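The complex appears here without one of its protein chains, the remainder shown in place.
A, B and C are the chain letters, set down in written order, and residue numbers restart from 1 in every chain.
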Amino acid sequence: MNNLNFFSDYLIASLRLAVPLAFAALGGLYSERSGVLNIALEGMLLTGAFTAAAATFYTGNPWLGILASLIAGGLVGLLHAVLCVTLRVDQLVSGLAINLVAAGLTSFLARLVFGGSSTQQLPGIGAITIPGLANIPLIGPLLFQQDFLVYLLFILVILTTYILFKTSFGLTLRAVGESPKAAGTAGISVTFVCYIAVVISGCLASLGGAYLTLVQVRFFAEGMSAGKGFIAIAALIFGRWHPIGSALACLLFGATEALQLRIQALGANIPYQFLVMLPYAIALLALVGLAGKSTPPKALGTPYFAENHHSD
Amino acid sequence: MIATNRMKFLLPILSPLIAITSALIVGAILMLIAGANPIAAYSILFQESISTYFGFGNTLTKMTPLLFASLGVLVALRAGQFNIGGEGQIYLGALGSTLIGLYVQGLPAVIHIPLALLAGFFFGAVWGWIPGYLKAMRGVNEVITTLLLNYIAVNLVSYLVQNPLMATGAPSPYSPLIAKTSRLPIILPQSLAHAGILFGLIAAGILWVLLVRSPLGYQITAVGFNPTAARYAHISVERTIMLVMAFSGGLAGLAGSCEVMGLKYRLFEQVSPGYGFDAIAIAFLSRGSVVGVVLTSLFFAALRSGANVMQRSAGVPITVVYAIQGFMVLFIAISLAVEREIRVKTLWSAKV
Amino acid sequence: NKPTTPTATGGTEGFKIAIALPGMITDKGWNQSGYEGINLTKQKLGAETAYVEKVAQADQTEVLTDFARKGYNLIFAHGGQFDAAIEQVASQFPNTFFVGVNGNLKAENIASLRIDHLQASYLCGIIGASVTKSNKLSYIAGEKFPATEGELRGFELGAKSVKPNIQITSTFTGDWNDVAKAKEATLALISSGADVIYQWLDNASAAVLQTAGEKGVYAFGNTKDQLDVAPKAVLTSAVKRLDLAIAYIAELAKQKQIKGQIYTIGLERTDILSLGKFGGIIPEVVKQKVLNAKQDIVNKKIVFEDCKEAGKDTRCLKKATV
Partner (left out) sequence: MNYLRLNKITKCFGSFIANDNINLSVASGTIHAILGENGAGKSTLMNIISGLYQPDAGEIYLQEQPIKINSPNEAIKLGIGMIYQHFMLVPKLTVTENIILGMEKTWRLNLQDKQQEIAALSQVYGLEIDPTAKVENLSVGAQQRVEILKVLYRRAKLLILDEPTAVLTPPEVESLIAILRQLAAAGNTIIFISHKLEEVMNLCDSVTVLRQGKVVATISTSAATPQQLATLMVGREVSLQLNKSSTLPGEIILSVQNLQVADERNIPAVNNVSFELRAGEILGIAGVDGNGQRELADAIALVRTIKQGKIEFTPKHSSVGYIPEDRQTMGLVLQFSIAQNLILKAFKYLPFCRHFLLQPQAIVNRAQAAMQEFDIRANGIDIKVSQLSGGNQQKVVLARELALTPALIIAMQPTRGLDVGATVAVQSRILTERDRGAAILYISNELEEVMAMSDRIAVIYRGEFLAILDAATAKVEEIGFLMAGGVNQ
């Protein structure tokens, strides 16, 4: 067994496991930075996974699959926005309800769409190798021999950081999430900003789903999001609602998951349940160790009424 | 004026009815697509969840864990804490009661049952206290810690029932039967409905008194509304949060206890099929009211048990059942929001 | 408007069969095979059937009771995890027959239907050990319970019968639904040097086989003949026709021949437990060796006995050398 290869494999696996989480966490970031709680990430991931698979299945073109998942995710985001922002439904309940509906509908439709051929391998999107750079040991395969969605993720993490802190949209977004009232009196349409943010949130989270079905597994299975949306929320909080922090938190989850799978693979004599819980335990310890005081955007979870004096 | 008054009266009944009907209509469409008969399905749903003896028994059985867990969420919410960890606390509670049921023998039921319940409460409380402590003393966000502790609890119980606690010869990981004296009696003969629901209702009653009539409830509510003002009034916010989180976890733990002591009589791998998450929806839909929680958990239980029967007896695919449940929650949440809006508007226009 | 008279004989007319499944009927594995079984009985016996999928453990008792109360004569509970609930329910319904698939119970009205997973995985172990280059085999499943442990044990015994020092590792993902994690687990196994993988993963099995194909290692199909999923990677499949097994038990029940016993079905019922098509790379010698071993098992020249090893109950190989 080649140690370098093993290690390089490990890094790549960590990244692969982190990618869907990071897309979802990044999605959650837009929504929550605008003050709208997003427990619906799980449902959005699942929707993205299903629509990407279904569209690819019909058309044979994974790019259309990605497009479809973006649209579907955006629509789920729109639904969440209508519920939370316009109808002022409790944001937590809205998210939970969307998760339930998504779980039911995607399974229902999957049985209609895929029928007997549900595990037939879909045409995926292949890796794009960046010549030269890809040959660097360790780093090369990790960073320069990935598929489109991973590059997109790298770009999105940086872009989101830039947008959030260097653009007027980002400034608006942060202001709305911190103090919608102040933002409103400064001439910003709080409702509009929340809508945009939550729709973006749906699009990004569903890209995470598309990654699952078009890159990682290459077919759709019912319930395949398997709690990743919740882990993404944990990562988002852990990363203190910062794009890079959240992405790193996802990477921590990915890395411990990959690690525990490797410990099992190497035949360590530890009951597997303890290994399966490792990522969560490590996250918990890290949170405690870092004295992880993580304050959410101030207006998170509270609907905005323009004509209200005190938020009670 | 009269019209608005009647409106005010009808609204709380009308709006959930509209919501439920809409969800059922969406469900009917899905059923038709899937080739099932919606009318047959719905009559079964209704009959089996409320109007038949055994169906009602099933509903009560489901209501027990939902009630306990959502009371737990509710208490935490009162103090401004989001306890997403009901699931894990249920597992721990189940474990606690199992240990007493298995390893303490020879007690009369009047002692054994309370002792086992107490153990369940205690185990759940510990699992709730940890995030409470971290939040109060270290400022760690409780949403994430309770969430992470869920996964740890589930795997911990899985390990235990597969190794030290596994019954000999079992083809699947579960513990031996707990002592007869630690089992909750059946309250509707022949059905599955056990005394857990009575304990649940008693707990709801106690909680109501605690929250509405006791100084502790006042203190919890004050901390939930405005921790700064509470601190200025010499209330220990930290202690209150830890106490409430432990209490919240303890209540969820009792949900697990009842599953073990009243339903399965042993510890098993999948103690909760998501009761902890349903509980969050229940508590939020009830808007902090204990009575609301009792009614909403009854509704959720009826839905869950009725939905199971729809699948069994009318061939409705589980996927449709899930979708209907989702739409129910969604539409009820919407109806509550719309109702609130209407109420505010009529109130405002009433005297202009 | 005739009053319905309860038929004490329970004639063939009103024969009703139900099955409770722990997972989704579309999982291409365990649950789907149970679902297909019940459909088969409907076709073959004209029985009235019903099924429930995704039965949570908390709902098992309710589901079984409800089926029994609704007058189902034969109820399959598809998975060992139902045993506890069967035990709880069966005594209340003496006229209903309960069958625990993979279970371990027998009583007046309880039977268990078991596929001897270990026999097939033993054969796969022989093949695996014969083709491995790294001398490292692995087993992967969603959860650890006696059936998966049994299968792992058979795989190990088979492999060690060829190469006593071969290394076998196992991975459990802890979640049958998490297809992506299952695939990562496979990659982790491959990266740690394993080049033959035996999987029991239902939904995720296709992903495992495809991955093996991509990475140039070998794998076994499970439950269904999965050679077509990844023709280059799949060595063969442990084909378990649970549908036929269920139909077989149903037929016994209908003919009132079913007994409260454990029905263990092994390789002797070629229609139910067998190896699937062989992949192209298996040398003829190995094929022959496997077929011989299979014959030995059928002829009881090779038996697997209960035994203790390292303090744990398991099963050991006993060759009846004549």
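Structural remarks
Convention: a residue touches a chain if its C-beta (ideal position, glycine included) is under 8 Å from a C-beta of that chain, and two chains touch if they have at least 3 such contacts.
In this text the structure is predicted, and so the values were computed from the model without any measurement.
Taking every chain of the complex into account, the omitted one touches A, B. Looking at A:A186, A:I244, A:I270 or A:L285, the residue that reaches the missing chain in the full complex is A:A186.
Only one of A:Q146, A:T172 or A:Q260 touches the absent chain when the whole complex is considered: A:T172.
Mapped onto chain A, contacts with the missing chain fall at residues 166-172, 174-175, 178-179, 181-189, 298, 306-307, 309-310, 312.
Against the chain not displayed here, chain B makes contact via residues 209, 213-215, 218-219, 221-222, 225-226, 228-235, 344, 347-348, 350-352.
Just so we're on the same page, only the chains that are shown with their structure count from here on.
Mean C-alpha position of chain A lies 36 Å from that of chain C.
Remark: chain A and chain B have CA centroids separated by 28 Å (rounded to whole angstrom). In chain A, the residues touching two or more other chains are 107, 111, 222, 273, 276. Chain C has residues 24, 144, 174 in contact with two or more other chains. Interface of chain A with chain B (complex): residues 83, 87-90, 92-94, 96-105, 107-108, 111-112, 222, 230, 233-234, 237-238, 271, 273-274, 276-277, 280-281, 283-284, 287-288, 291-294, 296, 312. Listing the residues of chain A that touch chain C in their complex gives 1, 5-6, 9-10, 13, 16-17, 20, 107, 110-111, 118-121, 212, 216-219, 221-224, 226-227, 257-258, 261-262, 264-267, 272-273, 276.
In the complex of the two chains, the chain B residues touching chain A come out as 30, 33-34, 82, 134, 138-141, 143-145, 147-149, 151-152, 155-156, 158-159, 162-163, 225, 277, 280-281, 284-285, 317-327, 329-330, 333-334, 336-338, 340-341.
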